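Excluded from the complex is one protein chain; the other protein chains are retained at their positions.
Let's turn to chain A:
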Amino acid sequence: MQHVPKEQDRFKRHHLEELTGKTFAYVSIAILLVALVAITYFIASKGLSTFFKNDVNLFNFLFGTEWSPEGDMGKPSFGAFPFIFGSFAVTVLAALISAPLGIGAAIFMNEIAPAWGQKVLQPVIELLVGIPSVVYGFVGLSLVVPFMRERFEGVGFGLASGMVVLSVMILPTITSVALDSLKALPIKLKEASFALGATRWQTISKVLVPAALPGLLTGVVLGMTRAFGEALAVQMVIGNSQKLPESLFDSTSTLTSVLTLEMGNTIAGSAHSNALWSLALILLVMSFVFILLIRFLGRRGQTHER
């Protein structure tokens, strides 16, 4: 006996599919939201207890330079400024190297040599994303650090090594986002520019780059977000001295490197452990700030189009 689908049947099936899909989507969103709120609450409650339970002064925590949480010499002190500074310094320095390189590569791939640029360069850059950060760290430790040690003052471990390793790590992020934003530009912009008699260089620098700027900046900020949160590779090459660096080649710490080095040996609930959670809270807040910044840039891009 053959089943002939009736109109009603189809209607029912359609609704059931709709319902299933909706349920699945809503459940996923709910789980995501719960996870996000839970993580934020967890880190905040632990991180804030440094200030409420252990009575550490917030100002001293953010701007103090003495980090001695176990209190070897009398009173423990929780000055996290060197790490906050280290994180920002290495992130900004890496972005300074990567942004021009990444945007340049994107322009090359999209405007100058699309054919082999996209056939050869794109897979290479995508490959860079897949390499685990411990490999970057190990390459940094085996190649970058000895290079820095031989060419410059100091012992090789330091801001400069961290900057080099990180800039390679965030290059693909910046390049691919920049490439997408250049690709999204309407072709008429380019055609209008050429029609006015502009050269290719003038078109790129005066028309295409300004038009794609919000997208390019988004790529840079995304790269910086990755650099700021990166732990393993940086920890292996930056030296982790818990002090402010005296030069580019001096060793210093980042928030993440202190976290990974000290977390395992602290007692949950102790002032030291809470202080480490406060460092994690700073990282979380900073990633929120980066995301807001990307939102802001994106909105600026939309008004720009009009």
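Operating definition for what follows: a residue touches a chain if its C-beta (ideal position, glycine included) is under 8 Å from a C-beta of that chain, and two chains touch if they have at least 3 such contacts; residues count from 1.
Note that contacts and distances are computed from a predicted model.
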"Phosphate-binding protein", "Protein arginine kinase activator", "Nitrate transporter" or "Protein glxC" - which is the UniProt name of the missing chain = "Phosphate-binding protein"
Decide which residue listed in A:P100, A:P114, A:P132 or A:P146 touches the omitted chain of the complex.
-> A:P146
Who touches the missing chain here, A:T40, A:S68 or A:S287?
-> A:S68
Of A:L36, A:L58 or A:V155, which sits in contact with the chain we cannot see?
-> A:V155
For the chain left off this view, which of A:M236, A:L255 or A:L297 is in contact with it?
-> A:M236
Kindly note down the residues of chain A that lie in touch with the hidden chain.
-> 13, 16-17, 20-21, 23-24, 27, 31, 67-70, 72-73, 141, 146, 149, 155-157, 236, 239-243, 251, 253, 258, 261-273
